[in-house]
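Sharing a structure, written as structure tokens. Questions coming.
Every protein chain of the complex appears in place save one, which is left out.
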Amino acid sequence: MLDVKRIRKDFPILNRLVNGKKLIYFDNAATSQTPKQVIDAISQYYFNNNSNVHRGVHFLSEEATSAFELSRNKIQEHFKISKSCQVIFTSGTTHSINIVASGYAQKLKKGDEIIVSELEHHSNIVPWQMLCERVGTKLRVIRMNSQGNLDIKSFEKILSKKTKLVFVNHVSNSLGTINPIEEIIFKAHKYGAKVIIDGAQAVPHFNPNLQKLDVDYYAFSAHKLCGPTGVGVLYGKEELLKDLPPYHGGGEMISNVTFEKTTYAEIPYKFEAGTPNISGVIGFGAALDYLNNIGFNNIISYEEELLKYATEKLNLINGLKIFGESINKTSVISFNVDEIHPYDIGLILDKMGIAVRTGKHCTQPIMDFYNIPGTVRASFAFYNTFEEIDKLVFAINKAINILK
Amino acid sequence: MLDVKRIRKDFPILNRLVNGKKLIYFDNAATSQTPKQVIDAISQYYFNNNSNVHRGVHFLSEEATSAFELSRNKIQEHFKISKSCQVIFTSGTTHSINIVASGYAQKLKKGDEIIVSELEHHSNIVPWQMLCERVGTKLRVIRMNSQGNLDIKSFEKILSKKTKLVFVNHVSNSLGTINPIEEIIFKAHKYGAKVIIDGAQAVPHFNPNLQKLDVDYYAFSAHKLCGPTGVGVLYGKEELLKDLPPYHGGGEMISNVTFEKTTYAEIPYKFEAGTPNISGVIGFGAALDYLNNIGFNNIISYEEELLKYATEKLNLINGLKIFGESINKTSVISFNVDEIHPYDIGLILDKMGIAVRTGKHCTQPIMDFYNIPGTVRASFAFYNTFEEIDKLVFAINKAINILK
Amino acid sequence: MKKINEIQTEIVEEFSFFEDWLQRYEYLIELGKSLPKINSKFMTDDYLINGCQSQVWLHAEFKKDKVIFTAESDAIISKGIIAILIRAFSNQTPIEIINAKTEFIDQIGLRENLSPSRSNGMFSMIKQIKMYALIFKTQLT
Partner (left out) sequence: MKKINEIQTEIVEEFSFFEDWLQRYEYLIELGKSLPKINSKFMTDDYLINGCQSQVWLHAEFKKDKVIFTAESDAIISKGIIAILIRAFSNQTPIEIINAKTEFIDQIGLRENLSPSRSNGMFSMIKQIKMYALIFKTQLT
């Protein structure tokens, strides 16, 4: 069981006043709040151990390197990854995905096909469009249905021997749908296609076993699971990563440099050119410690309750329509009320101290599917409460009164 | 005048004991130490304002966006940049340079030539090698002389109408040489070539006026000038940045996305795909405030004195040879003692609490030039003292005794 | 004809009657409703203002030395904001529009709409209004 009252003490920001009201933060899918344990880990790094990693033989550098590599091991353990060299530190999901996309730009050729889903975040569309433009590969799309689920039949139809890569997010950021990636991976592998999963919205809500999933690449960001900004991870199968060309060129990713020839370092270093976000990586390790201390099982069941409660309450509001009604979804609710523009609702809720996201949520294809200008999205984390949801309902009703 | 005693109070890490001795940190060229004002700015961000930028209409998001953009303005002001959209936030110098290199990979063709200098950091060699491999352009090299200065005659010889890009670091990280970039820019422009300057080692020691320099692109990292890890900047001339293709694809760098066509956002956002290192950018702004509060003129003259003093004292040590004797150099001293391996000296100094860097410093071509396996590099910052230099001299003498 | 700064003062005074954000927003929405209709042929992408989360179409024409603005929006609060801006800037000469100050926004308690966040529209709206004025001024000379 989750002691939310105690947990909220770790998040001082939740006591802030916004427009005279106590902040209610329901924009967790954009970025999660950071517990003071993580903030402390970052400060302590700068106060005590700050030094560049991997390069020095001196004491501070050894300390910083150890702390940095310890975070890699924590991530390895948390996601059940077989070797720590399969954990590549990046600046975020977007960077992680671009590493893979740019690597395959050198491997694919005209006539090859890439499959993405209609549920993707722009981060997971644009890099493949850029790739297709460069290489002449074709982009095909797994369609969605009105519940917000992927249409697996439409996937089977476009899957063929030409398919080289399949990209799907584990969880949709605007609808919360948990996609059946086991099935997608299994089917894609039958055609020899590689699968990249964008886990940005999954890892804050449960902890996938990457090894068991048999996924080829998996990407996520620290800032969405209580970690700091500017850090992410690319996981990959060992042989695939060894085979993938590097993205950034720079220091520490080569083992030998002359003007004639450069040989690249081993993984993960091949992909970690330049000084990494050391404090960020260390903060990320602290975030995983924090979450594991609470326990993902506790987080999952509490967030399920929040979702259920909020769905029921919101459905009682006249004219409110929820987008994304999969039976498998995370604690995210996207909605609109009648003809009211989501932007208008968002502004009024903000005036009442409630932070939600409004707009297209970087998923324009989904908005086009529903033919709407955007939604209001309330996304809940384990530090949110049932009372906060009650206040949301009250505030939406008030907004409707003002705006109608 | 600089009140070093007072300044050192801002850097609690300088009181650390290392192997029982008070830490003497002379590895500033690898990464600088972080004053508590910067650490506080980062903590305060997470305690009070943490939110994703640019996307939300709610209060916290507005606050975070304002703070984020304020940092952009601080950088603009500090480096005398005409418009803030010319300041692109990256994850560091390495990333900045890769943006330019990958952009030009789409613009250059076989037969074109790229010039780099023999004094470059690997970050400034490998991306161009990767580019040359991809496109078939030719890499040519500005040679150095034994003082550690660039041989401008060798530059003039290889400069031609085929030259499309010239890459030189402003300051050499292993020798400290301040390169005559005004002259290089002027000469390159006469042939229509664009110039990228790697300012990673320059900006901690003086503040270049980027507009007056007439430089085309300029790159640097926050972590070398008292800022946090994982943040850097790419500066560019406005028309050039507008014309440069994006690097990362992802969220916030596009203005419109459909599966058929994507249009890119304006600069700087075109290059800032994904959630940026928000706390890092804010910390960077605080670092510039801190440094400007001390005053760069004060820093410059104090560091000059440190360099002069250290050079004199080190030269008195029997068998010690300094590499890099330009009359224009920053407070960096690279040296070896007779046949003793730099690694051995580094280990002994570390035992005595002194952090120096040993090795090739990511500049293998320089080591090849001198035909040495590496150097010991002591790099000084404005928070170092003359007494610390005395202790360094004492420790080197002791190391020699042990190792001879 | 009233000057821009006079109109701005007027608007600030009107808003100063209200005691809380709720009343201010209700008034804003009312102003939006009174916005004269734009000719629907101008409700195309060409007239859309970039950088708003809601869609705001702005049209300008030049009549007897004055710039006449008309607008529409799919969000009711954005419509109120553009209505205020049109009241302040429409029917003025290009040069007056270009030189006009915009601090009055701060004073009517709508500051959040002027933040540098790109999701927000008011900043872009003012930019677009001044842009139109600039274009007409260039045509004059």
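Note that the chains are named A, B and C in the order they appear, and that numbering of residues resets to 1 at the start of each chain.
Everything that follows uses one rule, which is that a residue touches a chain if its C-beta (ideal position, glycine included) is under 8 Å from a C-beta of that chain, and two chains touch if they have at least 3 such contacts.
Computed from a prediction, not measured in an experiment: that's the story for all the values here.
> Taking the entire complex into account, which one of A:Tyr269, A:Phe296 or A:Tyr309 touches the absent chain?
That would be A:Tyr269, which touches the missing chain.
> For the full complex, which residue in A:Ser32, A:Asn50 or A:Thr65 touches the chain that was left out?
Only one of A:Ser32, A:Asn50 or A:Thr65 touches the chain omitted from view, namely A:Thr65.
> Identify the residue among B:Phe206, B:Phe296, B:Tyr309 or B:Tyr343 that touches the chain left out of the display.
B:Tyr343
> Thinking of the whole complex, not just what is shown, which of A:Arg16, A:His54, A:Lys162 or A:His189 touches the missing chain?
A:His54
> Applying the definition given at the start, please give the residues of subunit B touching the unseen chain.
19, 340-341, 343-344, 347-348, 350-351, 358-359, 373-374, 402-403
Following the convention adopted for this analysis, only the chains that are shown with their structure count from here on.
> Quick one: report the Å distance separating subunit B from subunit C, using the average Cα coordinate of each chain.
45
> Rounded to the nearest whole Å, what is the centre-to-centre distance of subunit A and subunit B, using the mean of the C-alpha atoms as each centre?
31
> Give me the residues of subunit C that touch two or more other chains.
53, 112, 119
> Of all the residues in subunit A, which ones touch at least 2 other chains?
19, 343, 347, 350, 358-359
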